[in-house]
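All protein chains but one are shown in place.
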Amino acid sequence: MPRVLFFGRLRDMAGCSEREIACENDLDLPTFRRLASLGDHDLEEALAARSVRVALNAVLVPVAATCSVSPGDEVAFMPPFSGG
Amino acid sequence: MPRVLFFGRLRDMAGCSEREIACENDLDLPTFRRLASLGDHDLEEALAARSVRVALNAVLVPVAATCSVSPGDEVAFMPPFSGG
Amino acid sequence: MRVVVSTQAFAPDQELASFARGGEAGAVASFVGYCRAEGGAVERLELEHYPGFTEAAIARLAGDSLRRHGLIDLLVIHRVGAIPAGEAIVLVAASSAHRLEALTAVSEVMDYLKTEAPIWKKEIGADRARWVEPSAADRQAAARWAEN
Partner (left out) sequence: MRVVVSTQAFAPDQELASFARGGEAGAVASFVGYCRAEGGAVERLELEHYPGFTEAAIARLAGDSLRRHGLIDLLVIHRVGAIPAGEAIVLVAASSAHRLEALTAVSEVMDYLKTEAPIWKKEIGADRARWVEPSAADRQAAARWAEN
């Protein structure tokens, strides 16, 4: 089962920092976002925002639209960074 | 009697860091440079270089040509600075 | 080069004192960022990171800066977790033969940390809890390095 990680304000919206997603098949990213949001449409929309970067197994996904999520993958949704 | 201070490579050329100039009258700067050089024409020319800044009584002289030196004054000849 | 991402508090002075500048370094530039109390409005910052991913991203941007500016050494320490007002968040130190490279690298690394380090910063006070996002000025500051 793939795992989703939420950071920053997305974590606050989700109410948790990670979830396991019940799915045994490969998923495209929009489908994964829908499953990861557990019916929370505000969260689903927030995950799809242009400013949100996506990492698949701790590697930044350059073009989120082409991303496919397999069972065992870890997908991170990351709002704008604010280090320093 | 006015006093002349030499800094940096001008000090090396003059062979000393300061001299008292035997003179009881006000002097314009070219005359002061000639007296301060004690007949050393290379030094006199070096003191007149555009890159050399002049301080009169520890205040930078903006336009050296208009500077008049009185007995009791301290005149510093300063080649390009290299702090830091 | 040394990159540290840790929840531990650190002492900037001690870290700078032990920063090995190397024999031919003529220049050491540094920057320390502190958690500002903003007149008591901020009690602490809470910095989230993505373990592994965050360290790798900072190491990559630091390594790029080290090579681009021909630095002798570079140190980046970024604290994460809860940081009380007044304590240090980040330290960047760079050594080089001449001053321009070290000074430029420190500014550049700081600008990149603001927009490219996977860290999320929340300000917590009696009357506020808000996520900080990079300002337009932060984005412009980071963008100027890419232009050169």
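To keep things simple, chains are lettered A, B and C as they appear, and every chain counts its residues starting from 1.
The rule we apply is simple: a contact is a pair of C-beta atoms (placed from the backbone, for glycine too) under 8 Å apart; a residue touches a chain by one contact, two chains touch by 3 or more.
Just so we're clear, the structure is a prediction, and the values are computed from it rather than from any experiment.
The hidden chain, counted over the whole complex, makes contact with B, C. Contact with the chain not shown here comes from a single listed residue; of C:A29, C:A62 or C:A142, that residue is C:A29. Considering the full assembly, C:L103 is the residue among C:V5, C:L75 or C:L103 that touches the omitted chain. If you put the missing chain back, the residues of chain B touching it would be 5, 7-9, 11-12, 55, 58, 76, 78-84. Within the entire complex, the positions of chain C that touch the omitted partner chain are 12-13, 16-17, 21, 23-39, 86, 97, 99-100, 102-103, 106-107, 110, 137, 141.
To be clear about the criterion, only the chains that are shown with their structure count from here on.
Annotation: 74 Å between the Cα-based centres of chain A and chain B.
Chain geometry summary: the mean Cα position of chain B and that of chain C are 49 Å apart. Multi-chain contact residues of chain A (touching two or more other chains): none found.
Among all residues of chain C, none touch two or more other chains.
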